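Written out below as structure tokens is the structure these notes cover.
All protein chains but one are shown at their positions in the complex.
Our next item is chain A:
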Amino acid sequence: MANSNLPRRIIKETQRLLSEPAPGISASPSEDNMRYFNVMILGPTQSPYEGGVFKLELFLPEEYPMAAPKVRFLTKIYHPNIDKLGRICLDILKDKWSPALQIRTVLLSIQALLSAPNPDDPLSDNIAKHWKTNEAEAVETAKEWTRLYASGA
């Protein structure tokens, strides 16, 4: 089975994620693959995503922790650093990855990204342009999408 030889580090991280979850974040491994996590992040208060529940998937590649986890939004979201496939533009998922980072720190960073969109380093050009030219209107759209796609259920 795929979970034999799971590194101690992953087991420890998983245990801790389950026993002491970070506020507004839940992550649980899939039953048949301990490297695949179902993640939920609550939209931070005072952000356009407040009230939303966002589903993500997180996968720990073979090289983890020397290589970063792969994370993707499954819930549609209107955000300048997230594209329509749910891919996330976040430095620690790319060149700023360090093996001393963890699943928890990654998810906290993503939560922080929802509070502070960065249209200067966009993944989605259209949304970023919208954000820069008319932030109020872009925020309205983000709220609208949160209502439409992230309302819980």
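We adopt the following convention: a residue touches a chain if its C-beta (ideal position, glycine included) is under 8 Å from a C-beta of that chain, and two chains touch if they have at least 3 such contacts; residues count from 1.
Methods note: contacts and distances are computed from a predicted model.
A.B. asks: From the names "Kinase-like protein", "RBR-type E3 ubiquitin transferase", "Ribosomal RNA-processing protein 41" or "tRNA-specific adenosine deaminase 2", which one matches the UniProt record for the unseen chain?
C.D. replies: Matching "Kinase-like protein", "RBR-type E3 ubiquitin transferase", "Ribosomal RNA-processing protein 41" or "tRNA-specific adenosine deaminase 2" to the record, the invisible chain is "RBR-type E3 ubiquitin transferase".
A.B. asks: Going by the contact rule already stated, which one of A:12, A:84 or A:132 would touch the omitted chain in the full complex?
C.D. replies: Checking each option in A:12, A:84 or A:132, the one touching the absent chain turns out to be A:12.
A.B. asks: Just name the one of A:65, A:80 or A:119 that touches the chain not displayed here.
C.D. replies: Reading the full complex, the residue touching the unseen chain is A:65.
A.B. asks: Write the list of chain A residues that the hidden chain touches.
C.D. replies: So the residues of chain A touching the missing chain come out as 7-9, 12-13, 63, 65-67, 92, 96, 98-101, 105.
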